[in-house]
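Below are the structure tokens for one structure; questions will follow.
Of the protein chains in this complex, all but one are displayed in their positions.
So, chain A:
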Amino acid sequence: MTTKLFGEPVRRREDPRLLTGQGRYLDDLGGDALAAAFVRSPHAHARIRDIDVSAAIDVDGLVAIYTWEDLPALLAQPLPLLIPHPALTHGRTAHPLARDVVRHVGEPVVMVVARDRYLAEDACALIRVDYEILKPVVGVEEAAQSAQLVHDDVPGNVGAHLVQEVPSAAGLGAREAIDAAPHTLAFRLDIERSASMPLEGRGVYARWDADDRSLRVYTSTQTSTSVRMAIAAKLGLPLPKVEVIAPDVGGGFGVKIVHPWPEEVLVPWAAILLGREIKWAEDRREHFVSSAHERAQVQSVRVGFDDDGRVLGLEVNILHDHGAYTPYGIIVPIITSTQLLGPYKIGAYRVEFSSIYTNTVQVTPYRGAGRPQAVFCMERTMDHIAAHLGADRTAVREVNFIRPDEFPYDQGLIFQDGRPLIYDSGDYPESLRMLKELIGWDSFPEAKARAAAEGRRIGIGIGCYVEGTGVGPYEGGHVQITSDGRVHVSTGLTSQGQGHETVFAQIAAAELGVPLERVSVVTGDTRRFGYAVGTFASRAAVMSGNAIALACRKVKEKALRIAADALEAAPGDLEIVDGEVRVLGAPGASIPLATVAVLSNPLRYAFDEEAARATQFAGTPAFDRPPVEEGQEPGLEGRDYYSPLRSTFASGMHAAIVETDPLTAEIRILRYAVVHDCGNLINPMIVEGQIHGGVAQGVGGALYERMVYDEHGQLLNASFMDFLMPYATEIPLVETAHLQTPSPLNPLGIKGAGEAGVIPVSAVIASAIEDAEGIGIDRMPISPSELFDLRRAATGRSTSET
């Protein structure tokens, strides 16, 4: 690093446009486009007998109505199963428009195109779909036992079944190890559904250029490159004729990594067919019933441990509700079952999951992606052990930690990227020490006693996690310095508010030795960079950050070589400072990068005075070498890729102090503390912001948010009136401390930070409420009325026992 930009809390470069109304989100584009709207199933499970559009035909401004029967062969097929896995023996995906059977409320059945959205919805309201209602399957345990099937050809509603087992060092299986342990416990845990719920829904806007026979699609996505490939494949277009751009995206949190959504192929298809620009912007109810949810699991745990709380064997059985379809495979339960181990050495481990179909919205990753459930399971287990032994909860964790000198640590499992689960670095004992100090763990009992003396109930809770971040396979970066001295950086993955334009510019400016203001960054635009995977799994900074750094190093090497020629110095004697290549120790001997860029591109034609320096009669050419030497390319630019051996593992520990009202059972978070280790920090201000936002989503998931389905498969709270996302009044001040154990796996030593904040929150709050109340908390989220009921049940039990 040649400047101090890396690691500085640089202000965001995105902000000026976003603060002045100049951002461009999906629905801000295409002012003249036709609008699409969808007729969606009102039933959770039904057979379509007939679709009657006759009443809609006369709607003023109607352009077209499409059903499944109108789709061409490729589009009429089910949508792709994005991540196949051998254990996913019965993967099923939806058709872009329902064919014969609908399997959840909200499944698209008819697409309408009209002059504007109001008119398109008028037409939708007049289309009559005749359904034969079938019995819905709702609830994961009900589905696992039901004779009723979500898909006729999926017996038992089981989409996937996977067992992973790691024996103890002595070769014992988990069941044997548990049976042989001095202490054993068994219990059950429940986590309900929540959802990413970005404030901007999904949306697609397609423009077909009939003269050029090319398609441009804007979509609010977390992966524009992969949407592009899917569109080209589904519409039978040559890939170079398709461009996909993610404009400003109003939050993603996982839901926008799924692709292609039905609308992402239908809108471009209709745009080509009609020769008109078409746009669809999802409304809030559509987002609730036709995008994706996450979290819901039922977990059965058996654990065996010794007198110190050291876990000798752990067996977890998970029932995972994946909804009606599995486009994203079984990534969520795989992450749950592998990340469950957290910062601990577990003697022997056996995890088994069944991923089950229900007639509900599909389940795909939401920030944390299976980890909040995993951490809830492991941390509740640690608390159960501590309670059983009468030990301090942190002491039980401490005794199970992987020690700092044990890295790299192989957990013996296969992670979500298909590669070994080997932790690269971390310092868990130090993290715990910092957390205890930050929250005042050791002095809490006095505070609790003081509160009790005042008639108040307070409790403290803790949760630890390890998060595999920066999964492969790869990302790339392209860096070009133009003859005006500007630096143009591009990478293929997309941005949804993480501040990539800022941190990637920081990396490029630091690597190249140029002022930050000269660097501009483009993400998620396939016109600029075609090869990418996407933004998920806290991978953007790790993957594209390192790829951009590597690309900058290539460009820098080239710049120094060209400058060395011009300055008649050795490249090793040069440095780049403030956009100028200087000879070390020779003040005045320098050349601006802008000039190096000019010289890098031998010209015949001058377009300005600066360019004249690179023309064929300028300077003193070497007649024994061609103008562009063998192995070289014109221009001062470079492209490189970063493809990691495996994921890098960030970690963290949270603690909270909660107060529960003795009368109303209202739950209030008094303090929330976070110790976070994501390796080297590129921009601490942005990392803090990611943690704050993650914790807030975690608090939502712990205390407020749930998807309430009734037995008919109707989502009862599909609006912001009823699905309770927290406002400022519900979120505590988050106190943070950073530990930095660099990753040895990548050049910048960084780990991902995007999801961290959300991961342990439910575990932490459950732990704290349990401490305040003395009542076991095994189900999240928890509302005041549920806590009230738990109290009554506990009192009732103790009454009947006495």
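Operating definition for what follows: contacts are C-beta pairs under 8 Å (C-beta built on N, C-alpha and C of every residue); 3 or more make two chains touch, one makes a residue touch a chain; residues count from 1.
Note that in this section contacts and distances are computed from a predicted model.
Per the UniProt record, the absent chain's protein name among "Aminoglycoside phosphotransferase", "4-hydroxybenzoyl-CoA reductase subunit gamma", "MxaA protein" or "Sulfate transport system permease protein CysW" is "4-hydroxybenzoyl-CoA reductase subunit gamma". Per the touch definition above, the residue from A:W68, A:F253 or A:Y465 contacting the chain not shown is A:F253. Among the residues A:T20, A:S54 or A:T620, only A:T20 touches the chain that is left out of the figure.
Within the set A:L79, A:V129, A:V289 or A:V734, the residue that contacts the chain not displayed is A:V734.
Checked against the hidden chain, the listed residues A:G31, A:P240, A:G390 or A:G588 yield one contact partner: A:G31.
Along chain A, the points of touch with the absent chain fall at residues 11-12, 14-16, 18-25, 27-28, 31, 116, 118, 197-200, 248-251, 253, 283-284, 496-499, 685-686, 688-689, 692-697, 719-721, 725, 727-729, 731, 733-734, 757.
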